[in-house]
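A short write-up of the structure that comes next.
Not every chain is included here, but those present sit where they belong.
Chain nomenclature is as follows: A, B and C, assigned in order of appearance, with residue numbering initiated at 1 for each chain independently.
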Amino acid sequence: MDVLILTTGGTIDKVHDLVRETLVFDREAGSCVPAILTQARADFPFVEQLMTHDSLDMIDADRQVLVDAILAASERHIVITHGTGTMGLTARYIADRVKDCTVVLTGSMRPYSLGRSDGGFNLGGAIIAAQTCAPGVYGVMNGRVISADDLEKNRTTGRFA
Amino acid sequence: MDVLILTTGGTIDKVHDLVRETLVFDREAGSCVPAILTQARADFPFVEQLMTHDSLDMIDADRQVLVDAILAASERHIVITHGTGTMGLTARYIADRVKDCTVVLTGSMRPYSLGRSDGGFNLGGAIIAAQTCAPGVYGVMNGRVISADDLEKNRTTGRFA
Amino acid sequence: MDVLILTTGGTIDKVHDLVRETLVFDREAGSCVPAILTQARADFPFVEQLMTHDSLDMIDADRQVLVDAILAASERHIVITHGTGTMGLTARYIADRVKDCTVVLTGSMRPYSLGRSDGGFNLGGAIIAAQTCAPGVYGVMNGRVISADDLEKNRTTGRFA
(Lines give C-alpha, C1' and ligand atoms only; values in the text may rest on other atoms or scores of the structure.)
Protein backbone atom coordinates (compact mmCIF):
# COMPACT_ATOMS: atom_id res chain seq x y z
CA MET A 1 0.00 0.00 0.00
CA ASP A 2 1.62 3.24 -1.12
CA VAL A 3 1.67 6.09 1.36
CA LEU A 4 2.63 9.63 0.39
CA ILE A 5 4.12 11.79 3.12
CA LEU A 6 3.96 15.56 2.74
CA THR A 7 5.89 17.81 5.13
CA THR A 8 4.98 21.42 5.87
CA GLY A 9 7.26 22.37 8.76
CA GLY A 10 5.83 22.75 12.25
CA THR A 11 7.53 22.10 15.56
CA ILE A 12 8.55 18.57 14.59
CA ASP A 13 11.05 19.99 12.07
CA LYS A 14 12.62 22.73 14.16
CA VAL A 15 16.25 22.72 15.21
CA HIS A 16 18.23 24.70 17.73
CA ASP A 17 20.20 27.57 16.22
CA LEU A 18 23.40 28.08 18.17
CA VAL A 19 23.97 31.67 17.18
CA ARG A 20 20.44 33.02 17.51
CA GLU A 21 19.78 30.68 20.49
CA THR A 22 16.30 29.89 19.31
CA LEU A 23 14.41 27.24 17.35
CA VAL A 24 14.40 27.61 13.58
CA PHE A 25 13.92 25.59 10.43
CA ASP A 26 17.10 24.32 8.81
CA ARG A 27 15.92 24.57 5.22
CA GLU A 28 19.19 23.14 3.93
CA ALA A 29 18.98 19.99 6.03
CA GLY A 30 15.26 19.65 5.35
CA SER A 31 12.61 17.74 7.23
CA CYS A 32 13.35 15.18 9.93
CA VAL A 33 10.83 12.76 8.43
CA PRO A 34 13.32 10.78 6.32
CA ALA A 35 15.53 10.37 9.41
CA ILE A 36 12.61 9.08 11.48
CA LEU A 37 11.75 6.58 8.74
CA THR A 38 15.35 5.41 8.50
CA GLN A 39 15.53 4.95 12.26
CA ALA A 40 12.32 2.93 12.11
CA ARG A 41 13.54 0.95 9.09
CA ALA A 42 10.25 2.01 7.48
CA ASP A 43 10.27 1.97 3.73
CA PHE A 44 8.06 4.85 2.53
CA PRO A 45 9.98 6.37 -0.33
CA PHE A 46 7.46 9.05 -1.22
CA VAL A 47 8.23 12.04 0.96
CA GLU A 48 7.72 15.54 -0.43
CA GLN A 49 8.82 18.59 1.51
CA LEU A 50 6.25 21.18 0.45
CA MET A 51 7.07 24.06 2.80
CA THR A 52 8.63 24.90 6.17
CA HIS A 53 6.11 27.00 8.06
CA ASP A 54 5.24 27.60 11.65
CA SER A 55 1.65 26.49 11.71
CA LEU A 56 0.66 29.94 12.98
CA ASP A 57 1.96 31.33 9.67
CA MET A 58 -0.08 28.97 7.50
CA ILE A 59 -2.57 30.77 5.29
CA ASP A 60 -5.22 29.36 3.00
CA ALA A 61 -2.91 29.70 -0.01
CA ASP A 62 -0.56 27.23 1.74
CA ARG A 63 -3.47 24.93 2.48
CA GLN A 64 -4.43 25.03 -1.18
CA VAL A 65 -0.87 23.91 -2.07
CA LEU A 66 -1.52 20.85 0.12
CA VAL A 67 -4.88 20.17 -1.51
CA ASP A 68 -3.32 20.48 -4.97
CA ALA A 69 -0.54 18.07 -4.02
CA ILE A 70 -3.05 15.54 -2.74
CA LEU A 71 -5.26 15.83 -5.80
CA ALA A 72 -2.25 15.45 -8.09
CA ALA A 73 -0.90 12.38 -6.28
CA SER A 74 -1.47 8.80 -7.34
CA GLU A 75 -1.47 7.58 -3.72
CA ARG A 76 -4.78 7.41 -1.83
CA HIS A 77 -3.11 7.27 1.61
CA ILE A 78 -1.58 10.57 2.67
CA VAL A 79 0.28 11.66 5.80
CA ILE A 80 0.96 15.35 6.41
CA THR A 81 3.34 16.62 9.06
CA HIS A 82 2.13 19.99 10.32
CA GLY A 83 2.47 22.38 13.24
CA THR A 84 0.03 21.75 16.07
CA GLY A 85 -1.28 25.30 16.42
CA THR A 86 -3.50 25.28 13.31
CA MET A 87 -3.59 21.57 12.49
CA GLY A 88 -7.36 21.53 12.88
CA LEU A 89 -7.87 24.45 10.49
CA THR A 90 -5.80 22.77 7.80
CA ALA A 91 -7.57 19.43 8.35
CA ARG A 92 -10.96 21.04 7.86
CA TYR A 93 -9.78 22.99 4.80
CA ILE A 94 -8.66 19.72 3.23
CA ALA A 95 -11.78 17.83 4.33
CA ASP A 96 -13.93 20.32 2.40
CA ARG A 97 -11.97 19.72 -0.81
CA VAL A 98 -10.67 16.12 -0.82
CA LYS A 99 -13.12 13.25 -0.69
CA ASP A 100 -11.66 9.94 -1.78
CA CYS A 101 -8.40 9.77 0.20
CA THR A 102 -7.39 8.90 3.73
CA VAL A 103 -5.48 11.97 4.88
CA VAL A 104 -3.83 11.99 8.30
CA LEU A 105 -2.20 15.05 9.83
CA THR A 106 0.35 14.70 12.58
CA GLY A 107 3.18 16.61 14.20
CA SER A 108 4.83 17.00 17.57
CA MET A 109 5.00 19.24 20.59
CA ARG A 110 8.77 18.81 20.92
CA PRO A 111 11.09 19.07 17.91
CA TYR A 112 12.47 15.73 16.80
CA SER A 113 16.02 17.14 16.72
CA LEU A 114 15.96 17.86 20.47
CA GLY A 115 15.62 14.21 21.44
CA ARG A 116 12.89 12.71 23.65
CA SER A 117 10.38 13.97 21.10
CA ASP A 118 6.84 12.77 20.56
CA GLY A 119 7.43 13.07 16.80
CA GLY A 120 8.41 9.46 16.09
CA PHE A 121 5.50 8.04 18.08
CA ASN A 122 3.03 10.35 16.35
CA LEU A 123 4.40 9.73 12.86
CA GLY A 124 4.36 5.98 13.47
CA GLY A 125 0.70 6.23 14.40
CA ALA A 126 -0.21 8.50 11.49
CA ILE A 127 1.35 6.17 8.94
CA ILE A 128 -0.69 3.28 10.30
CA ALA A 129 -3.91 5.32 10.40
CA ALA A 130 -3.39 6.36 6.77
CA GLN A 131 -3.47 2.69 5.86
CA THR A 132 -6.25 1.49 8.15
CA CYS A 133 -8.82 4.29 8.35
CA ALA A 134 -11.68 4.87 5.91
CA PRO A 135 -11.35 7.76 3.46
CA GLY A 136 -11.58 11.04 5.35
CA VAL A 137 -9.35 13.57 7.06
CA TYR A 138 -7.96 12.91 10.52
CA GLY A 139 -5.33 13.96 12.98
CA VAL A 140 -3.20 11.46 14.89
CA MET A 141 -1.74 12.84 18.10
CA ASN A 142 -1.11 11.35 21.56
CA GLY A 143 -2.02 7.86 20.36
CA ARG A 144 -5.50 8.83 19.20
CA VAL A 145 -7.20 9.19 15.81
CA ILE A 146 -9.25 12.39 15.83
CA SER A 147 -11.63 13.43 13.06
CA ALA A 148 -10.96 16.74 11.33
CA ASP A 149 -14.02 18.28 12.98
CA ASP A 150 -12.74 17.60 16.48
CA LEU A 151 -9.03 18.25 15.91
CA GLU A 152 -7.97 21.05 18.24
CA LYS A 153 -5.02 21.46 20.58
CA ASN A 154 -5.76 22.31 24.17
CA ARG A 155 -3.27 25.16 24.60
CA THR A 156 -3.05 24.68 28.35
CA THR A 157 -2.19 20.99 28.39
CA GLY A 158 -0.45 20.84 25.00
CA ARG A 159 -2.56 17.78 24.22
CA PHE A 160 -5.28 17.02 21.71
CA ALA A 161 -8.65 15.97 23.04
CA MET B 1 -11.64 3.64 23.47
CA ASP B 2 -9.77 1.70 26.12
CA VAL B 3 -6.49 0.07 25.09
CA LEU B 4 -4.69 -2.44 27.29
CA ILE B 5 -0.92 -2.65 26.87
CA LEU B 6 0.85 -5.83 27.97
CA THR B 7 4.65 -5.93 28.08
CA THR B 8 6.69 -9.14 27.84
CA GLY B 9 10.28 -7.92 27.52
CA GLY B 10 12.08 -8.14 24.19
CA THR B 11 14.75 -5.85 22.81
CA ILE B 12 12.64 -2.74 23.30
CA ASP B 13 13.03 -3.09 27.07
CA LYS B 14 16.73 -3.88 27.30
CA VAL B 15 19.23 -1.57 28.95
CA HIS B 16 23.01 -1.40 28.98
CA ASP B 17 24.58 -2.94 32.05
CA LEU B 18 27.76 -1.06 32.95
CA VAL B 19 29.40 -3.84 34.92
CA ARG B 20 28.61 -6.80 32.68
CA GLU B 21 28.95 -4.59 29.55
CA THR B 22 25.98 -6.19 27.88
CA LEU B 23 22.27 -5.65 27.36
CA VAL B 24 19.98 -6.88 30.10
CA PHE B 25 16.52 -6.34 31.52
CA ASP B 26 16.34 -3.96 34.45
CA ARG B 27 13.51 -5.68 36.28
CA GLU B 28 13.50 -3.06 39.01
CA ALA B 29 13.04 -0.15 36.61
CA GLY B 30 10.55 -2.12 34.54
CA SER B 31 9.36 -1.62 31.00
CA CYS B 32 10.09 1.48 28.94
CA VAL B 33 6.49 1.62 27.75
CA PRO B 34 5.25 4.06 30.40
CA ALA B 35 8.17 6.38 29.56
CA ILE B 36 7.34 6.28 25.85
CA LEU B 37 3.71 7.10 26.63
CA THR B 38 4.70 10.00 28.87
CA GLN B 39 7.05 11.37 26.20
CA ALA B 40 4.19 11.15 23.70
CA ARG B 41 1.70 12.67 26.18
CA ALA B 42 -0.41 9.60 25.42
CA ASP B 43 -2.91 8.72 28.09
CA PHE B 44 -3.20 4.91 28.18
CA PRO B 45 -3.26 4.07 31.85
CA PHE B 46 -3.63 0.33 31.47
CA VAL B 47 -0.13 -1.09 31.18
CA GLU B 48 0.64 -4.49 32.68
CA GLN B 49 4.17 -5.82 32.77
CA LEU B 50 3.62 -9.56 32.48
CA MET B 51 7.19 -10.82 32.05
CA THR B 52 10.67 -9.79 30.89
CA HIS B 53 11.81 -12.38 28.39
CA ASP B 54 14.07 -12.47 25.42
CA SER B 55 11.68 -13.58 22.74
CA LEU B 56 13.95 -16.55 22.01
CA ASP B 57 13.20 -17.76 25.56
CA MET B 58 9.41 -17.54 25.17
CA ILE B 59 7.70 -20.90 25.54
CA ASP B 60 4.06 -21.83 25.08
CA ALA B 61 3.44 -21.55 28.81
CA ASP B 62 4.39 -17.86 28.54
CA ARG B 63 2.13 -17.47 25.53
CA GLN B 64 -0.70 -18.96 27.55
CA VAL B 65 -0.12 -16.32 30.23
CA LEU B 66 -0.71 -13.72 27.50
CA VAL B 67 -3.86 -15.45 26.29
CA ASP B 68 -5.19 -15.67 29.83
CA ALA B 69 -4.49 -11.98 30.41
CA ILE B 70 -6.33 -11.06 27.22
CA LEU B 71 -9.30 -13.27 28.02
CA ALA B 72 -9.50 -11.85 31.54
CA ALA B 73 -9.32 -8.22 30.38
CA SER B 74 -12.30 -5.95 29.89
CA GLU B 75 -10.58 -4.10 27.02
CA ARG B 76 -11.13 -5.35 23.44
CA HIS B 77 -8.09 -3.47 22.06
CA ILE B 78 -4.78 -4.96 23.11
CA VAL B 79 -1.16 -4.03 22.39
CA ILE B 80 1.63 -6.43 23.31
CA THR B 81 5.30 -5.46 23.31
CA HIS B 82 7.38 -8.50 22.45
CA GLY B 83 10.80 -9.49 21.17
CA THR B 84 11.09 -9.65 17.40
CA GLY B 85 12.63 -13.13 17.15
CA THR B 86 9.46 -15.10 17.90
CA MET B 87 6.81 -12.41 17.51
CA GLY B 88 5.15 -14.38 14.74
CA LEU B 89 4.94 -17.57 16.82
CA THR B 90 3.27 -15.74 19.67
CA ALA B 91 0.88 -13.95 17.31
CA ARG B 92 -0.24 -17.24 15.81
CA TYR B 93 -0.59 -18.88 19.25
CA ILE B 94 -2.89 -16.04 20.31
CA ALA B 95 -4.78 -16.03 17.00
CA ASP B 96 -5.75 -19.66 17.57
CA ARG B 97 -7.22 -18.87 20.99
CA VAL B 98 -8.58 -15.29 20.98
CA LYS B 99 -11.33 -14.36 18.56
CA ASP B 100 -13.16 -11.18 19.49
CA CYS B 101 -10.30 -8.75 20.18
CA THR B 102 -7.95 -6.63 18.13
CA VAL B 103 -4.52 -7.72 19.33
CA VAL B 104 -1.41 -5.97 17.99
CA LEU B 105 2.13 -7.13 18.74
CA THR B 106 5.04 -4.74 18.38
CA GLY B 107 8.61 -4.29 19.54
CA SER B 108 11.88 -2.85 18.34
CA MET B 109 15.21 -3.77 16.86
CA ARG B 110 17.08 -1.25 19.00
CA PRO B 111 16.39 -0.90 22.73
CA TYR B 112 14.49 2.24 23.62
CA SER B 113 17.00 3.08 26.35
CA LEU B 114 19.85 3.40 23.84
CA GLY B 115 18.28 6.34 22.02
CA ARG B 116 17.55 6.55 18.30
CA SER B 117 15.29 3.51 18.76
CA ASP B 118 12.49 2.37 16.50
CA GLY B 119 10.48 1.54 19.63
CA GLY B 120 8.48 4.76 19.90
CA PHE B 121 7.53 4.75 16.22
CA ASN B 122 6.45 1.12 16.39
CA LEU B 123 4.49 1.51 19.62
CA GLY B 124 2.77 4.62 18.23
CA GLY B 125 1.69 2.61 15.21
CA ALA B 126 0.57 -0.40 17.25
CA ILE B 127 -1.62 1.70 19.52
CA ILE B 128 -3.36 3.18 16.49
CA ALA B 129 -3.78 -0.21 14.80
CA ALA B 130 -5.33 -1.63 17.98
CA GLN B 131 -8.04 1.02 17.70
CA THR B 132 -8.59 0.97 13.92
CA CYS B 133 -8.19 -2.65 12.79
CA ALA B 134 -10.90 -5.28 12.78
CA PRO B 135 -10.75 -8.00 15.44
CA GLY B 136 -7.79 -10.27 14.74
CA VAL B 137 -4.13 -10.63 15.62
CA TYR B 138 -1.52 -8.46 13.89
CA GLY B 139 2.01 -7.23 14.14
CA VAL B 140 2.95 -3.59 13.58
CA MET B 141 6.59 -3.09 12.61
CA ASN B 142 8.34 -0.69 10.21
CA GLY B 143 5.15 1.27 9.58
CA ARG B 144 3.15 -1.75 8.39
CA VAL B 145 0.27 -3.81 9.74
CA ILE B 146 1.03 -7.47 9.15
CA SER B 147 -1.40 -10.30 9.81
CA ALA B 148 -0.35 -12.97 12.29
CA ASP B 149 0.03 -15.50 9.48
CA ASP B 150 2.63 -13.39 7.67
CA LEU B 151 4.46 -11.99 10.69
CA GLU B 152 8.10 -13.04 10.41
CA LYS B 153 11.37 -11.14 10.79
CA ASN B 154 13.84 -11.35 7.97
CA ARG B 155 16.95 -12.11 10.00
CA THR B 156 19.29 -10.70 7.38
CA THR B 157 17.69 -7.29 7.01
CA GLY B 158 16.23 -7.05 10.51
CA ARG B 159 12.95 -5.96 8.94
CA PHE B 160 9.50 -7.48 8.74
CA ALA B 161 8.05 -8.20 5.32
CA MET C 1 40.56 17.84 46.27
CA ASP C 2 37.29 19.60 46.90
CA VAL C 3 35.70 21.38 43.98
CA LEU C 4 32.77 23.78 44.40
CA ILE C 5 30.45 24.13 41.41
CA LEU C 6 28.32 27.27 41.15
CA THR C 7 25.58 27.47 38.52
CA THR C 8 24.22 30.74 37.15
CA GLY C 9 21.99 29.66 34.25
CA GLY C 10 23.11 30.22 30.68
CA THR C 11 22.33 28.15 27.63
CA ILE C 12 23.56 24.93 29.24
CA ASP C 13 20.56 24.98 31.61
CA LYS C 14 17.80 25.87 29.18
CA VAL C 15 14.93 23.52 28.33
CA HIS C 16 12.31 23.47 25.62
CA ASP C 17 8.96 24.82 26.74
CA LEU C 18 6.17 22.98 24.93
CA VAL C 19 3.53 25.65 25.33
CA ARG C 20 5.58 28.76 24.59
CA GLU C 21 7.67 26.80 22.00
CA THR C 22 10.87 28.45 23.09
CA LEU C 23 13.85 27.81 25.36
CA VAL C 24 13.43 28.74 28.99
CA PHE C 25 14.84 27.97 32.43
CA ASP C 26 12.96 25.36 34.41
CA ARG C 27 13.54 26.85 37.83
CA GLU C 28 11.69 24.02 39.54
CA ALA C 29 13.84 21.29 37.97
CA GLY C 30 16.99 23.35 38.49
CA SER C 31 20.36 23.09 36.83
CA CYS C 32 21.43 20.18 34.65
CA VAL C 33 24.80 20.03 36.39
CA PRO C 34 23.85 17.35 38.93
CA ALA C 35 22.50 15.19 36.08
CA ILE C 36 25.75 15.58 34.10
CA LEU C 37 27.75 14.57 37.17
CA THR C 38 25.55 11.54 37.80
CA GLN C 39 25.88 10.44 34.17
CA ALA C 40 29.65 10.78 34.49
CA ARG C 41 29.67 9.01 37.85
CA ALA C 42 31.58 12.05 39.09
CA ASP C 43 31.38 12.64 42.81
CA PHE C 44 31.38 16.42 43.38
CA PRO C 45 28.75 16.95 46.03
CA PHE C 46 29.15 20.70 46.34
CA VAL C 47 26.87 22.23 43.73
CA GLU C 48 25.13 25.55 44.48
CA GLN C 49 22.55 26.96 42.11
CA LEU C 50 23.01 30.71 42.61
CA MET C 51 20.78 32.09 39.86
CA THR C 52 19.24 31.28 36.47
CA HIS C 53 20.14 34.10 34.12
CA ASP C 54 20.69 34.50 30.45
CA SER C 55 24.23 35.74 30.38
CA LEU C 56 23.06 38.83 28.49
CA ASP C 57 21.00 39.70 31.57
CA MET C 58 23.92 39.41 34.02
CA ILE C 59 24.72 42.68 35.75
CA ASP C 60 27.55 43.53 38.10
CA ALA C 61 25.32 42.93 41.12
CA ASP C 62 25.00 39.30 39.95
CA ARG C 63 28.74 39.09 39.46
CA GLN C 64 29.23 40.34 43.00
CA VAL C 65 27.00 37.50 44.24
CA LEU C 66 29.45 35.12 42.56
CA VAL C 67 32.45 36.84 44.11
CA ASP C 68 30.84 36.73 47.55
CA ALA C 69 30.07 33.03 47.16
CA ILE C 70 33.67 32.31 46.20
CA LEU C 71 35.09 34.37 49.05
CA ALA C 72 32.76 32.65 51.53
CA ALA C 73 33.59 29.14 50.32
CA SER C 74 36.09 26.83 51.93
CA GLU C 75 37.03 25.27 48.56
CA ARG C 76 39.89 26.78 46.57
CA HIS C 77 38.85 25.12 43.28
CA ILE C 78 35.73 26.63 41.76
CA VAL C 79 33.78 25.86 38.59
CA ILE C 80 31.08 28.27 37.41
CA THR C 81 28.55 27.40 34.71
CA HIS C 82 27.62 30.58 32.85
CA GLY C 83 26.11 31.75 29.59
CA THR C 84 28.60 32.24 26.79
CA GLY C 85 27.57 35.77 25.80
CA THR C 86 29.17 37.57 28.73
CA MET C 87 31.39 34.84 30.16
CA GLY C 88 34.47 36.98 29.58
CA LEU C 89 33.02 39.99 31.42
CA THR C 90 32.20 37.86 34.44
CA ALA C 91 35.61 36.20 34.37
CA ARG C 92 37.36 39.57 34.41
CA TYR C 93 35.08 40.91 37.15
CA ILE C 94 36.03 37.94 39.31
CA ALA C 95 39.71 38.12 38.38
CA ASP C 96 39.87 41.67 39.75
CA ARG C 97 38.47 40.58 43.12
CA VAL C 98 39.54 36.96 43.81
CA LYS C 99 43.21 36.13 44.01
CA ASP C 100 43.95 32.83 45.72
CA CYS C 101 41.55 30.46 43.97
CA THR C 102 41.44 28.58 40.69
CA VAL C 103 38.16 29.67 39.15
CA VAL C 104 37.02 28.13 35.86
CA LEU C 105 33.99 29.32 33.93
CA THR C 106 32.30 27.07 31.42
CA GLY C 107 29.00 26.62 29.63
CA SER C 108 27.64 25.41 26.35
CA MET C 109 26.34 26.56 23.01
CA ARG C 110 23.58 23.93 22.98
CA PRO C 111 21.40 23.26 26.00
CA TYR C 112 22.20 20.01 27.74
CA SER C 113 18.53 19.02 27.77
CA LEU C 114 18.36 18.99 23.96
CA GLY C 115 20.86 16.15 23.59
CA ARG C 116 24.05 16.25 21.52
CA SER C 117 25.19 19.14 23.70
CA ASP C 118 28.71 20.38 24.24
CA GLY C 119 27.83 20.88 27.91
CA GLY C 120 29.15 17.58 29.26
CA PHE C 121 32.45 17.86 27.39
CA ASN C 122 32.95 21.43 28.57
CA LEU C 123 32.01 20.71 32.19
CA GLY C 124 34.32 17.69 32.21
CA GLY C 125 37.16 19.90 31.06
CA ALA C 126 36.36 22.71 33.49
CA ILE C 127 36.35 20.38 36.49
CA ILE C 128 39.78 19.07 35.52
CA ALA C 129 41.16 22.58 34.90
CA ALA C 130 39.91 23.70 38.31
CA GLN C 131 42.09 20.99 39.85
CA THR C 132 45.20 21.32 37.64
CA CYS C 133 45.60 25.03 36.85
CA ALA C 134 47.40 27.57 38.99
CA PRO C 135 45.27 30.07 40.94
CA GLY C 136 43.64 32.48 38.53
CA VAL C 137 40.45 32.87 36.53
CA TYR C 138 39.92 30.94 33.30
CA GLY C 139 37.34 29.79 30.85
CA VAL C 140 37.22 26.24 29.49
CA MET C 141 35.41 25.92 26.19
CA ASN C 142 35.99 23.80 23.08
CA GLY C 143 38.74 21.79 24.77
CA ARG C 144 40.87 24.83 25.59
CA VAL C 145 41.83 26.67 28.77
CA ILE C 146 41.60 30.40 28.11
CA SER C 147 42.72 33.10 30.53
CA ALA C 148 40.09 35.60 31.71
CA ASP C 149 41.76 38.35 29.69
CA ASP C 150 41.33 36.48 26.41
CA LEU C 151 37.94 34.90 27.07
CA GLU C 152 35.55 36.08 24.35
CA LYS C 153 33.09 34.27 22.11
CA ASN C 154 33.38 34.76 18.40
CA ARG C 155 29.73 35.45 17.64
CA THR C 156 30.03 34.33 14.04
CA THR C 157 31.54 30.91 14.67
CA GLY C 158 30.04 30.33 18.12
CA ARG C 159 33.49 29.30 19.30
CA PHE C 160 35.99 30.73 21.75
CA ALA C 161 39.43 31.72 20.49
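What we mean here is this: contacts are C-beta pairs under 8 Å (C-beta built on N, C-alpha and C of every residue); 3 or more make two chains touch, one makes a residue touch a chain.
Predicted model, so just to flag it, every value in this text is computed and none were measured.
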Homo-oligomer size of the whole complex, from 3 visible chains: 4
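Note that in this section only the chains that are shown with their structure count from here on.
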Category of the chain touch graph - line, ring, star, complete, other: line
Chain nearest the global centroid, as defined over all protein CA atoms shown: A
Inter-centroid spacing, chain C versus chain A (mean Cα positions, whole Å): 39
Separation of chain B from chain C, taking each centre as the mean of its C-alpha atoms, in whole Å: 43
Junction residues of chain C, two or more chains touched: 115
Residue numbers on chain A that touch chain C, as the complex places them: 11, 16, 18-19, 21-23, 109-111, 113-116, 155-156, 158
Touching residues (chain side chain A, partner chain B) in the complex: 3, 36-37, 39-44, 109, 115-118, 120-129, 131-133, 140, 142-145, 157-159
